[in-house]
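Have a look at the structure that comes next, please.
Moving on to chain A:
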Amino acid sequence: MTARFRGLIAAWVAAAAFLVVAMGQARAAAPVNVALIFPLSGPNASVGEQSVNGAKLAAEEINQAGGIKSLGGAQLKLIVADSTNNPQGSVTTTERILAQHQLSAVCGMGISPLTVAAMPAMVRHHVPLVTNSIAEELITPSNGGYVFQVGAHARQFGEQQVRFLRYLNTQYRMNLTKAGVLYINNPYGLATRKGIEHVTKAAGLEVVFDSAYPGNITDASPLVARIQRSGAQVLFAASYVSDAQLILTALRGADSHILVIGAGGGYIWPPIGQALGKRVNGLLGVAMWNFNSMNVTRNRHLVEVTRRYARLYGTFMPEQAGTGYAGMFVIAAALERAASADPAKVRDALAKVDIDRGGATIMQPGRVAFGPNGGNKYIEPVVVQWQGGVPHTIFPETLATAHLHKP
Partner candidate 1 sequence: MVFLLQSLINGLLIGGVYALVAMGLNLMFGVMKLVNFAHGEFLMAGMYAAVLLAGLGVPAGFWGLYWVALPGAFLMGGLGCAVYLLLLRRAAAFGEAAQILLTVGLSLGMQGAAQVLAGSDFRLVPNPINGAALRLGGVTVQIGPLVAFAVALAVTAAMAWLLGRSWFGRAARAVAEDIALAQALGVDARRVFLMTAALAAGLAGLAGALIIPYHYTFPNVGQSFVIVAFLAIVIAGLGNVLGAVLGGLLLGMVQSVTASYLDLDLSTAAIYVLFLAVLLLRPQGLFTRRARTV
Partner candidate 2 sequence: METHTAGTLLEVTELRTGYLGVEVLHGIELVVRPGETVCVLGANGAGKTTLLHAIMCRQPAWSGNIRLRGVELGGAPPFAPAHLGLSYVPEGRGVLASLTVRENLELGAYPPRARARLNDNLERVLALFPPLKPRLGEPAANLSGGQQQMLVIGRALMAAPELILLDEPSLGLSPAVTGQVYSALAQLKSSGQAILLVEQNVSMALKLGDRAYVMEQGRIVVSGGRERVLADPRLRNAYLGL
């Protein structure tokens, strides 16, 4: 009797234990949804694709390493969506993804107008956005702290460019005093110019040429003719890759020896290297991320990541892919800290994270935390120079992996 009773209890306990374990397993298996919303069609599709590639690489790595540990090893599930190339499409896509999936966070956009348009929806759903777009307009009180910029502000780009120039003048005695500013007439270009304007005076530069140009030009020779005529010794340029290529080619054709310092965008993208071949060497640009910065190269794991990217996608890991990769790790860190998939809690965690280990350290200078306005507190844009067909970081000296090749 008792033996039977005992047996029954044992069976019951075993069953209960099994159930608990099974449930635990089930809970551990419940994935955390993170959406990647990027422009995947239209003229900015390639920006979006690179970002998605980087983010996917990060998510794979996180999942293989056992997922989010504080959530019992929950795996990250990525939902990739096309924000299209106009604000209406961005809003529609964002609303759809928010309605269809229980999201913990969104990593996305890359292009400023798309991000600005999608923000109200994110705020309404209390889902945080980790973005690699650079517009300052994002940081508004009404965004309620739901946006986190993992990369730099466009303004920081501009400031870094001028700081670099001062460095050239003192370190290399290049004696550059006359600057030209050429920027695409869009939010990225405008913001960059603002940054340059801010600091040119402090650097004792005379701006002899300052002009916006409409994007998607068919011919850069008029721009180049004007730049040459202005007598500028250094050109700060903000353009996308197609325009950048035309501008550089036309400058070369005109036998111009002006020092070009690009502001991210087209001047540091893989295609420009492919297009110009050997001639790309020596070209300077400011980047919010570069795969050849000290914080990456001194970390064996991150070096392996950049190599893997190159193997998978046939080019060195570009700026947007790096920030996409970092964004995903930032989200993972926040999930880890929040120990919850609740997006509001993830947001609060994002505001508090201060990461100096793991994949997120791929961002310069190797540490990520967000200030009260959602900007990356530590971010330091780097100046890169194409050497041997790839961009090397040459400034600031703390992150540099190569010396400047004097043009």
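Criterion applied: all candidates are chains of the complex that A comes from, given by their letters.
Keep in mind that, in the parts below, a contact is a pair of C-beta atoms (placed from the backbone, for glycine too) under 8 Å apart; a residue touches a chain by one contact, two chains touch by 3 or more; residues count from 1.
Everything numeric in this text was worked out from a predicted model, so none of it was measured.
Colleague: Candidates 1 or 2: which touches chain A in this complex?
Modeller: 1
Colleague: For the complex, which residues does chain A have touching candidate 1?
Modeller: So the residues of chain A touching candidate 1 come out as 40-43, 45-46, 49, 185, 211-214, 216-219, 221-223, 225-226, 229, 241-242, 245-246, 248-250, 252-255, 269, 271, 274-277, 279.
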